[in-house]
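Have a look at this one before I ask anything.
For this depiction, one protein chain was excluded, whereas all remaining protein chains were kept in their positions.
Residue numbering begins at 1 within each chain, and the chains themselves are lettered A and B in the order written.
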Amino acid sequence: MPLDLFTVGDPIADTKAPTDVPIGERWSERKFRGRLVNPANRRKMTIIVVGTGLAGGSAAATLGEAGYKVKSFWYQDSPRRAHSVAAQGGINAAKNYRNDGDSVHRLFYDTVKGGDFRARENNVHRLAEVSVNIIDQAVAQGVPFAREYGGLLDNRSFGGTQVSRTFYARGQTGQQLLYGAYQALERQIAAGTVEQHARTEMLDLIVVDGRARGIVARDLVTGELSTHFADAVVLATGGYGNVFYLSTNAMGSNTTAIWRAHKRGAYFANPCYTQIHPTCIPVKGDYQSKLTLMSESLRNDGRVWVPKERGDTRDPRQIPEAERDYYLERIYPSFGNLVPRDIASRAAKNVCDEGRGVGPGGLGVYLDFAEAIERLGRPAVEAKYGNLFDMYAQITGEDPYSVPMRIYPAVHYTMGGLWVDYDLQSSIPGMFVIGEANFSDHGANRLGASALMQGLADGYFVLPATITDYLADAPFEQIDDSHPAAVEALQGVQEQVQKLLSINGTRTPASFHRELGKLMWDLCGMERTDEGLRKALDRIPEIRQEFWTNVKVSGDWHSFNQTLEMAGRVADFIELAELMCVDALHRRESCGGHFRAESQTPDGEALRDDENFAYVAAWEWTPEGQPPVLHREALEYEYVHLAQRSYK
Amino acid sequence: MVTVTDSTQRRTPKAAKTNSVFKKAVMAISGIILVLYLIAHMIGNLKAFAGAEDFNHYSHWLRTIGNPALPGATALWLIRIVLLVAVVAHIWAAVSLWRQARRARPERYVTKKAVAQSYASRTMRWGGVIILAFVIFHILDLTLGAVNSAGSDGEPYDRLLASFQNPVVTIFYAVAVILVGMHLRHGIWSATQTLGQSNRRRELTVNYTATAIATVLTVGFLLTPFAVLFGLID
Partner (left out) sequence: MTITDQGPHSAPAGTQEKRGMNLTLRVWRQKGPQVKGKMVTYKVTDISPDMSFLEMLDVLNEQLIEQGDDPVAFDHDCREGICGMCGLMINGQAHGPQQTTTCQLHMRSFKDGDSIDIEPWRASAFPVIKDLAVDRRAFDRIIQAGGYISVPTGTAPEAHSVPVPKKDADNAFDAATCIGCGACVAACPNASSMLFTAAKVTHLGLLPQGQPERNDRVVNMVAQQDREGFGGCTNIGECSAACPKGISMETISRLNHDLLGALRAGARPKS
């Protein structure tokens, strides 16, 4: 590895998990050892929570209930619009309602294995423990999960597991869970414990004496820049999948909050771990602004296939059974269509690379429900997947009840994120990171129905319990606008905003975003190579250079200016992309969603290199022109034994 | 601490003094009273087919209900008071909701298409105004005899004939009655909804019932004047 791409710093480690007790006791032990804040003192403490998705919404509501003064920020008009709303399939919990051998330990095991042994055991075990409380909480809030005729909760199975532990609300589980958290949040806003800042975007973190003490934010309606101070700052701003421009993320999903916190000293862990979701609607044209996911739950009843022959352009209904290749069932007989996402995605890519892809451009595979409709009847299929089928028909103009769906992988989730310890505290004291924005629980690949679980676990149960240990030293010294750190942060943001407006070049921010996204998809996407990543690393600085000299942002900063918002986000994506490529290049192994062509088994599966890479790569930012610093956190597996993942 | 200024603060609306659902309930209940009255009124009208004597006798009976326990036309006046209150309440609710709607959308659409509105529901407000105008004329005409001087309060049969033998009056009457029918078609369904009595299971029944009542009343009210106009009653 050439040293000019990065330098190696001191190793880091999580010091908060009490490893002196067995793993099943660590979470309660941590809660016991952590210091508490008495209710009367909570009123004197302010906590900023940025983002109102499952993690941020549930955290803000819970902290408000606990009696802290909470300030909640979101960039949409309402907290109900956070992109968690779009999660379709479901949420895992180790309830064992099916009596099929599920347990906390099995959920823990499946998640560590599903993450290809790149997640921290302690965090994952806690996640599995807390999962059951989430379901209780959601049901009590009125989340209308699917039920059976006896009135009890229904479950379904999801990729990467052999038990049915996924709770769902038709294909809109994320929406319903988010509304539960949203309603709890609105209740606290009404109660006066949470102060709301709608359409407000965090643009910098204010760090005072090494502690995170506030943020600089821009009111997206008036354009006004303002500073906000607190005793602790919680980032719950989601993932950075939009670095690929086309992804299943919302148009506004961005990396700005975590990236700017990274530039203030928070380590960014495993940025190259991105999840490519296997079941998305294929791209239609270059005007495309986003990709739409079809829930993985469809793979429960839909069968994935391509024609056996290359270039077979017959109507799929005319292709006889014998000439179809149900490749997932063929290659992975025991998991079949329910293999984890990374495996399903790469298998789709492989058959398309072989020239057996279907649809325009040969970039698609069939997801066929003919057999399910015959077995279950159309009404049953409609009841389970109706809204997904409607969505597919709306977007493609085809009827999936009669013609097989066409699907293709798309960027969906980012397992990487800001580094946090067991308490979910970043490397900047006082800044906590929860949900998709942190790196902690999914390793190199996230299993289906685990994102909702993690977001809500962090927000409802983990953060509110761990943050008290930090706040036990608060309230900290009062600061205001005049503090040099606040002045410096505010000025920095002002300068950047003015710079963006003053360039007045010839290209729109969106055109840069598209160019960057295409580059990342081609060279840092489903399959990565040394050569490709180096090419990307040559190209990205050029894009950045051109961006800062040739971008065109119309309008002014002191009004509602969506082009300006986008320009700031694209600027951060460009910088992040570079770090992602460095991380991907340095990790010369394949694991989960990170597939290096140089590291594969003879039959094309991801080949890990545990000897050299069983660690979390936590990157420290350095000013432009200097290589980032790598801090390694060694991963040790006490309870799940490192093994080659097999879903055959 | 810099606070975020809120440039999009709504201009504070006048706090609704009475909630809009309450207004609707007033409208529904007063509407139901008026529908019941219309049914009785229609039955009375149809007595014209039985001849002058029966009709006048019916009219006389109306003025002596409850006699001798109640003096004179007490019962009739009680009915009139209830009707007047119902009409005033109905109009108050309508005007108040209409004003609320005006305030709720001060700037109109440049282009607006109606998708679900029936002709009946669209004409509730203007239809209502025309119906009111008609009712005033109707009372002046047939009750007070201010428009035509034939007949008398006690013997309205002649007045009826005098009015409806004039085709202009009959056509005006017919237009108004059809408007009433449409008003009822939406009104009856709407009242069921407002009083929280409709649901998916009952939807068809409610719709059929509303159409049936509206049709029967419309036809029932049209029979008499046209019979007069065409000389079937004289």
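FYI, a residue touches a chain if its C-beta (ideal position, glycine included) is under 8 Å from a C-beta of that chain, and two chains touch if they have at least 3 such contacts.
Note that the structure is predicted; figures quoted are calculated from it, not measured.
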Checklist outcome for this item: Contact with the hidden chain, among A:Ser554, A:Asn612 or A:Gln644, goes to A:Ser554
Next on the checklist: For a quick check of understanding: of A:Glu148, A:Glu477 or A:Asp538, which residue touches the chain that isn't displayed?
Outcome noted: A:Glu148
Item to check | Listed residues A:Phe6, A:Tyr179 or A:Tyr267, member touching the removed chain | outcome: A:Tyr179
Checklist entry - For subunit A, which residues touch the unseen chain? => result 58, 61-62, 65, 76-83, 85-86, 95, 97, 133, 135-142, 144-153, 169-170, 172, 175-176, 179, 182-184, 186-187, 189-190, 198, 221, 245-246, 248, 250-252, 282-293, 359-363, 391, 394-395, 397, 408, 410, 460-461, 464, 506, 508, 510-511, 514, 517-518, 521-522, 552-555, 559-560, 562-563
Checklist entry - What residues on subunit B make contact with the chain left out of this view? => result 7-8, 10-11, 13, 15-16, 19-25, 97, 100-101, 103-117, 121-122, 124, 186, 189-190, 192-200, 203
